[in-house]
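Of the protein chains in this complex, one is absent; all others appear in place.
Labels run A and B following the written order; every chain starts at residue 1.
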Amino acid sequence: MVRLKNSKQLQQLHRQLAAARPAGRPAVAVCGGTGCQAQGSLSLSDAFRRELKKRRLSKKVELRLTGCHGFCERGPLVLVFPQGVLYQRVKAKDVAEIVERTLKKGEIVERLLYQDPQTGKRIAREADIPFYRHQQRLVLKDNGHLDPTSINDYIAIGGYQALAKALKMGPAGVLDEVEASGLRGRGGAGFPTGRKWRICGSTPADTRYLVCNADEGDPGAFMDRSVLEGNPHSVIEGMLIGALAIGAGQGFVYVRQEYPLAVERLELALEQARAYGLLGAGVLGSSLEFDVTIKRGGGAFVCGEESALIASIEGRRGVPRRRPPYPAQQGLFGRPTCINNVETWANVPHVIKRGAKWFSAIGTAGSKGTKIFSLVGKVHNTGLVEVPMGISLRRIVFDIGGGIPGGKQFKAVQTGGPSGGCLPESKLDTPVDFDTLVAEGAMMGSGGMIVMDSSTCMVDVARYFTNFLKFESCGNCTSCRDGLIHMHRLLEKLCAGTAAPDTLERIESLAETIRRTSLCALGTTAVNPVLSTLRHFREEFVAHLEEKRCPAGVCKELITFTIDADKCTGCTLCAKNCPQDAIRGRKKKPHTIEQDKCIKCGICRDVCQYDAVLVK
Amino acid sequence: MLVVYPGRCVGCRTCEVACSFAHASNGKPGPSRIRIHPAGPERFVQVTCLQCVNAACAAACPTRALRRNEVTRAIELDERLCVGCGLCEAACPFGHLQFSRELHLPLKCDLCGGNPACAAFCPHGALEWR
Partner (left out) sequence: MTVTVRINDVEVLAEEGESLLEVALRAGFDIPHLCHHPAVEAIGSCRLCLVELQAAGREELTTSCNVRVEAGMQVITDSPLVRQQRAANLELLLARAPGSARLRALAARHGIQAPRFEPPPSEGIQNCILCELCVRVCAMLGHDALGVLGRGEKKRIGLPFNQPAASCVGCASCAAVCPTECIRVSETPQARTIWGQSFEFAHCRSCGAPMLTERQRQFEIEKNGLPEDSYDTCESCKRQQTSQRFAAITW
């Protein structure tokens, strides 16, 4: 790899590499995201390599191990080009057939196609699958098209062109463009990115820093992980453009400890960028000097909070600081520091490349561009989805998510992780937008979206998130640390049927204190799960409190498992599987559950083929 | 400036009582900062803080809780800054500062803010405030 001395050389390299990858060229892209890897996609990729070699197709067909394709529910995923066919749930034993029929003969292997649960039709092209069709993939667009371990792939598809353009625009030009685009932070708070950059850049200092917040602590969220694993250069390019605009010489990527693959991909990407002279002194021959250091977190959710993150990088305990002063003015090592989320940085090259006008045409008046959500929970199509701001929750859950499996009813969608809230069916037409979600008592957050059905108990959900936050609180403030302890206890009592009559008032009073007197956003937003569920599902709380009843049939101390004698065929499957030996009955005769032995594990219900286990 | 005349001291210890009441806390008389020592037959020496120019106690204090009051020229204790380390007592070469373990504070002569009680009450003019 030779240093690129200027933008012209970058253009030349791009043309060279692009020419070697003509559009019609056959290729196989195997998803190498962590999710698909867990399903065996690495050995799948090896199987393809061996098969292609066996058939002497290695030179003709490009094999790529790529980042996350997004349709995680259906992994391992394989995309075949040039047709753009998506094969799902691919196993090593399918490889020979794919190579023989699809790559050699151009035929489709029907059984590996996605099948629409509504129509029963099999859909061949990725672009036609509803899960993908309703998305607008900007940040994730290239995930299926490049090998994240190859900077040449990134340059071939136009990578670092935005940097070249930014260098020509100069800091003032870039600031104006980012501000005009309306890009708002994707980490949760939604602060206008351009404004943050401007404040940081205009604070007098000897040094300024950039930070990429890759702590991604929300349970169930894996958007940032997939961007770092699948397209690390997009983040590096965004940070370079930011460094130019703000006047920063050093950047940090703070990655949570639990993302080893993301760290590995990022380390490699940084090395490659340095080798090409895209990082370090004299970037692309300009006067910009910028490099990036990776810092790994230590396993604390609170270190995703910007001031605790700064403390952690400085080597101190991850305890937040009161703001003001804000990091943009006084941050890391006391210097002006611009902290942005992974997804925010990844958006920047698009803003520069295609312009603020183009970017701000996507989305709503207050929320421009797209947002990546990790759509999980009780929904058919779980995975990563990228949608334009303004799309309704209903379209995400039903058109993209494919609706609720098992014929169950939609109950709620939780957005914003532990800092967010739950919205009921009546709010499904709420457009995804920073401000409208807050108005409804929820929050965009970093992009976690958990779908819940009628088998979810909302009191249990409130208890779950409160427990998480109680565990993750840094413990500095009496209000947050002890407030959450006592609020969790009250919620536990509700779930156990032992709550005192004034429990709901006491929860609301504690919530007020936690919300109003905690130092940082972990504390002040810790009350959102319980307050939003109380707001939209109060009757469930009242049922737990006054009737000692769990309508969803979840809270163990409030439910009973019985066997419906009319439906039971006496197959003995439940009795055989009961870990407590609590089920009695003779073959072919209705069985009964001994209540004093039953631990409400639900295994009998899971194994029963006749729907004979009742939970009340 | 507090001028001390040991030759005039008769050992009545009125100064100690006056100081005690001048530094009462929670309604109880505090320990006196001025102490009378016998120095021979009918000879007594009053030992009290010399408000040293280069005060060893102030230098030893890690929180700068002992600071000169520019008006009275006394080295005063700012109680709020004291952390109870006791180094002032150890550092004073003259033994004026006594550290109280009950109060977690040193017992420091502050010249009563400019009107020392000991001098005001001494019946024999052995302590003079100028």
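In the analysis below, a residue touches a chain if its C-beta (ideal position, glycine included) is under 8 Å from a C-beta of that chain, and two chains touch if they have at least 3 such contacts.
Just so we're clear, the structure is a prediction, and the values are computed from it rather than from any experiment.
Colleague: Which one, A:S43, A:T293, A:S509 or A:T560, makes contact with the chain that was left out?
Modeller: A:S509
Colleague: Looking beyond the chains shown, say which of A:D46, A:E62 or A:D482 touches the absent one.
Modeller: A:D482
Colleague: On chain A, what residues meet the omitted chain?
Modeller: For chain A, the residues touching the absent chain are 300, 302, 317-319, 321-322, 324, 470-479, 481-486, 489, 506, 509-510, 512-513, 516-519.
Colleague: Can you list where chain B touches the absent chain?
Modeller: Touching the missing chain: residues 4, 6-7, 35, 37, 39-40, 43, 45, 47, 60, 62-63, 65, 80-81, 83-87, 89-99, 104.
Here, only the chains that are shown with their structure count from here on.
Colleague: With chain centres defined as C-alpha means, what is the inter-centre distance between chain A and chain B in Å?
Modeller: So the centroids are 68 Å from each other.
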